[in-house]
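Removed from the display is one protein chain of the complex; every other protein chain stays in position.
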Amino acid sequence: MSVQELEKIFQGKVDQEIKIEPKDWMPDAYRKTLVRQISQHAHSEIVGMLPEGNWISRAPSLKRKAILLAKVQDEAGHGLYLYSAVETLGTPRNQTIEDLHSGKAKYSSIFNYPTLTWADIGAIGWLVDGAAILNQVMLCRTSYGPYARAMVRICKEESFHQRQGFEILLVLSKGTPEQKAMCQDAINRWWWPSLMMFGPKDGESTHSDQSMTWKIKRKSNDELRQQFVDMIVEQAKILNVTLPDPALQWNAAKGHYDFGEIDWVEFWNVVKGNGPCNKERLEARRKAWDEGAWVRDAAAAFAEKRAARQAQQVA
Amino acid sequence: MYQPVNTQAANLVNYLLHLGDNALILSQRNSEWCGHGPVLEQDIAITNISLDLIGQARSFYQYAASLEGGDATEDSLAYLRGERTYLNCLMNELPNGDWGQTIMRQFFFSVYQQLLYNALLQSRDETVAAIAEKSLKEVTYHVRWSSEWVIRLGDGTDESHARMEKALNMLWSYTGEFFMPAGYETAAVAEGIGADVAALQQRWMEQVAAVLQEATLPVPVAGKTWMQSGGKEGKHSEHLGFLLAEMQYLQRAYPGATW
Partner (left out) sequence: MNIRLTKYYYGDIPEENTGGGAGTVTVKDVAGWPLWEVFIRSKQGLDHKHVGSLQAADAQMAIENARDVYTRRSEGISIWVVESKHIHASNPDDAGAFYEPANDKVYRHPTFYDLPEELKHM
C-alpha cells in the first residue's frame, strides 16, 4: 500500500473516532507530535511535583500534610502513566527523561513560579489544576488510544486535586486577617500565570494546526481559556476574593466574561528559561536522577544475579 | 502546650505519644523523598510508606488527645510540643542520607514495628489493639518492601554494597534504643496495655540477621556496639529541633489559626 493510501485509512479512522493503537500504521509526524506532546505533559507532572512538594514538610496540619503528600504522589503516578504512553510509541522512558534533563524537552512554564506561602498550595490546586483539568478532560478523547486511556485514569485521580485546593483557600478566606491576605496574595500571583497555561491567542498565527485534524487536540486555546475564566469568576465569589484584572467584566452579548490582556513578554521569558525557578526545577530533577543512578544500576545488577541463580537451580 | 505530668494517666498518654511520634517523625523524613526519589516507582513507594505512617501517627494522637481532654487535638499534639516532649527514637529523626540509608532505617524500624504491633494486638486497651491491628497490615508490607531493597542493594553492585554497609554501620548504634524501655513503656506493660520491648530484641535480631545475610552484608554481633539512647525520654539529637521548626512553622507563626 502506498503512503497516501495508508494516510487515507489512518485519517478515516480518526474521522470516525476510532482510536489509533500503538501497532497501527500512523504518519511519522503524528508519532513525533505525540511523543513531544505526551512527554512534555509527563515532564510537567514530574516537575510539577516540586513547587507543591516544597510545602509537604510545612503543611499546617496532619490532615493537610497527608492530602498534599497523596496529591504530589498522584502526580508522580501521572508522570509514570504518561511516560508509559510515550514508550508505546517507541521512545523508552529514560530517553524521554534525558531529554528533559538536557534542556531539549519542555514542561509547563507554570511550574517555574515559586510557592511562597501555604496559600499557594491552595491557589495551585484551584487555578493551576483547574486549568489543567479543562485541558485533560479534552485529552480523554484524544485520538491515540494509550494517551486517551492514561488521561482517563489521570482525570479520575485528579478530581480531588482541585477540590482540595479550593478547600484550602476557603478555610483561609474565612480565617484571620493574615490568612485572608495570604489567600488574596496567592491568587494575585497565580491568576495570570494560570491564564498563560492555555498558550498564545488563537488569531496570532495563520498556520492551521495539524493536531486538530488528527484529533490529538480538540479545543482551541482561547476556547479553553474562556471556559476557565467563566468558571473561575463564579467560584471566586464563593471565596470572596478579587481576581487581579480590572478589565474582568460580564459581557451579556457574548454570554462570557471579558478579561484583560496577558503579559506576553513575561510569558515568553518564562518559556525561554528566564522564569524565577527554571534553573532550580531542572537542577532538582537532574540531582534526583543522578543520585539515583547507583540505585537503578544496583537493582538491575541484582536482577541479573537472581535470574542467573534461578537458571542454575533449574539446570 | 502539653506538659507531661507524672501520673498514671500521663503514662498512657506518653506511651501513645511515643508510638505516634515514632510514626510521624519517620513519615516526615520519608516525605522529603517525594519528588526526589531514584526512580518514579520508588518515589511513589516511599511516599506510600510515609502516608501509612502519618495515618498511624494520627490514630495514636487522636486517642491521646481524647484521653487528655480539653483543647487537645491530633494537631496540637503534633505541632505544639517542643523538642523535649517529643518521644520518638533517635533513629527516626536522623537525616535521610542517601537512598541506601533511608532503606536501611526503614528496614530496621519496620521489623521492630511489626514485632511491636504484633505484641500490641494483646493489649488490654481496645483502642491500642485496634490501631495495632490496622497498622500491622501496612507494616507487614513495609517489612517486605524494605527487606527486598536491603537485599537488592546489598547484593547489587560494588558501589551499592559499600553504601549499604556504610548505612548499616551508621545506623546500627541507634537500633538498641528500640529495646530499652522508657518509664512510660514499663508502666504500660505493667498495666497490660503496652508491649515489653526488651522481649522483642531476640526475634528482631534473628529477622534482621537473616536479611543482612541474604544481602551479603556483615551481621553486627549483639552487645558489641555502644547503643545511643535518649530520644524516648525527650533527649534528642540536634536534628530534631530543625525538623520540628520546619514542620511546626505555620502553627507557631499564626497561633490559634485554623487551616
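In order of appearance the chains are A and B, and numbering begins at 1 in each one.
Note that contacts are C-beta pairs under 8 Å (C-beta built on N, C-alpha and C of every residue); 3 or more make two chains touch, one makes a residue touch a chain.
All values derive from a computational prediction rather than experimental measurement.
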{"item": "Touching the absent chain when the full complex is considered, from A:55, A:198 or A:259", "value": "A:198"}
{"item": "Contact footprint on chain B, counting only the chain that is left out", "value": "39-41, 44-45, 48, 141, 144-145, 148, 152"}
{"item": "Touching residues (missing chain, whole complex) on chain A", "value": "21, 23-25, 33, 36-38, 40-41, 44, 70, 73-74, 77, 80-81, 84, 87, 92-95, 98, 101-104, 106-110, 112, 131-132, 135-136, 139, 149-150, 153, 157, 196-209, 211-212, 217, 220-221, 267, 271-273, 278-279, 281-283, 286, 289-290, 293, 296-297, 299-300, 302-303, 306-307"}
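Simple rule for what comes next: only the chains that are shown with their structure count from here on.
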{"item": "Distance from the mean Cα position of chain B to that of chain A, given in whole angstrom", "value": "35"}
{"item": "Of chain A, residues touching chain B in the complex", "value": "46, 49-50, 53, 56-66, 69-70, 72-73, 76-77, 79-80, 83, 118, 168, 171-172, 175-176, 178-179, 284, 287-289, 291-299, 301-302, 305"}
{"item": "Parts of chain B lying in touch with chain A, wherever the complex brings them together", "value": "24, 28, 31-32, 34-44, 47-48, 50-51, 54-55, 57-58, 61, 74-75, 78-79, 98-100, 151-153, 155-157, 159-160, 163, 246-247, 249-251, 254, 256-259"}
